[in-house]
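Heads up, one of the protein chains got dropped from this complex, but the rest are sitting where they should.
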């Protein structure tokens, strides 16, 4: 590795907050595979993180954009298209934040205005992103759009709280818009349901260490790392996966297919 | 039929707009099975419909409530608890409305403020409802909460537009809150994924007749009717299903399990 | 309870080995709900168990039948139809046995002839049963066929070994034949995916106690009992569920919808 899988391709990566971010790993891998990219994140997130440094390292222009604003998505994609010299072969959505979790509200006692905000930031942003790309005709034929998700969209992890619902909504947007993008331009839209990953965002979830270890023990291959995820995203952006769309793809070391792992019960294999 | 399956039980039914509503059928069946109920709907919906007449027929108090307002849910449940003389054994959520569909906006060109409204009315209302019930401790032990959904939550029916995403969110709320309600009071929370049904709401969807017939042809038993659905809801409210929770239950004549029906292709069985 | 839900209905129950069998509970509940039934089991199983006593208690003729023999299914259904005076409204398949598990062969070291036997007894028997019913035209219009399954068909429980594969096959037969039976006679075919249950058969699985407790802790409502299952089967045999077919229905206290239960990790809710 690498193998120039994305040679000549252009992409936009959202969500590279800091060194621990999955999007940071994806950005590095995409460039190593021959792609040229732009980076983006919410203005407020950019102040905390290290995205500028990453941009310099990868020779990638950095444009701020508030993911809840269609206008800012528009401006981001216009600037990126100009900077990269053409439409995008791939786009990564790696955005999520729960106000109720952050403020310590229990799932049975959420503030519903905050919930609306959570859904807007973590899920509707994905629809806004795709709608903007669609209107600008900014995706190349056969391009690939990905968003990162989590299995809480299908099964209950109580500490994940309203983010579970946001991820279910996000995955639905992927399918729904995937139909239109596929029909119009053979653009693929998929979500990747990733193992719990030690990122700045992930670690904010209460009990993260406990369910990280739980998932590690449950999964026959152990948890998929951010590195693993970056490689998988490269593959989903490449021309090797042109017939895959509207799927939620588990990238989790087998966690999703396990009922129980004897290791959890302290038994031999 | 009936068999007094709900004798002595108390319930609240949301969404009985008019004679064609599934909730109207559910209300009649619940009362026929021995339950006492209250009826409710949004004030604006109550003006168009015939809920008052239904209330008289079923000897059921009618209380208006805007499903997007936690305060109104609270007031509704307090009034209902008083009217019925105790906590609820069952509650039906049958609420859904898409502003973008109603206003003819294509899925690739939605107004996102309207989408937020759609999600609030059609999905977040379910969370608000459950949170209110939880805080008021208004559910009886082992009670049953249902919401009506549609298979567009899993597979794309383009004309169903953003309602698909709303249903995916609704189903997720059912699972997420179901854990808490189950753990605390053995209350069950499930969603029923019903065949397309000729209701006033359903018929508003573009191309409804086409996909009604499509589903009718695809389903080995034909589409499940509103009557069928009412009977199934009675079962899910009864004591025969006390171990079923956090499920999305297809009630659809087999549609969801079909890949293709030879009848669609004009072939013999 | 009961409510004469099955008044006037005729049924055949396979698999009532002894007092702990789910089928025994189902048989009692069906009769209590007004049905008349016949009982059956493999000749070899009948020697160990107490089916004759159950037959006397329930006034139910008992006919032996080897579930792997189409001829014996035929004879059983002919005798039962005559004894009950007409075609069947419901049939329960509750049959499963793994030779490799019984003989202590690890999943990575099975004897494939025994595996063929396991599949024949535990899954193909279901196809043989339905094919026989179909040929004899022995199901009443709108009747209901059930088989018992387990979530190992979808997720890995290593100790369940090849029975997982048998259950996946069983569920597929339910869907496949359900199409034909639905189209021809509006007969419903479903499988019920039941919690681990302390039966004579279940307890034979290595580590049963461990995964029984695991499931008990994971499930918000606790494990569904054999009693619960019997009530659910009654409902699925009744006229309240006439539009449900080709489904695998989780009857498991919510287990299938859980990712992790904080109780498993020793955390508060």
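Here the chain labels run A, B and C in written order, and each chain numbers its own residues starting at 1.
Methods note: contacts are C-beta pairs under 8 Å (C-beta built on N, C-alpha and C of every residue); 3 or more make two chains touch, one makes a residue touch a chain.
Remember, it's a predicted structure, so these values are computed and weren't measured experimentally.
Though it is not drawn, the left-out chain touches A, B, C in the full complex. On the side of chain C, touch with the chain left out of the figure occurs at residues 70, 107-110, 112, 115-116, 119-120, 124, 127-128, 131, 134-135, 153, 155-156, 158, 161-162, 164-165, 168-169, 171-173, 175-180, 246.
Think of the hidden chain as still there; on chain A it touches residues 1, 3-5, 175, 178-184, 186, 188, 195, 220-221, 224-225, 228-229, 231-232, 234-235, 238-247, 249-254, 256-258, 261, 269.
Of the residues in chain B, those that touch the hidden partner chain are 151-152, 154-159, 207, 210-211, 214, 257-262, 264-265, 267, 269.
Keep this in mind: only the chains that are shown with their structure count from here on.
Central chain by Cα centroid: B, whose mean Cα position is closest to the mean of all protein Cα atoms. Taking only C-alpha atoms, you rotate chain A by 180 degrees to land it on chain B; that is to the nearest 5. Chain A and chain C have Cα centroids separated by 42 Å. Chain centres here are Cα averages; for chain B and chain C they lie 30 Å apart. Contacts with at least two other chains are made by residues 257-258, 261, 269 of chain C.
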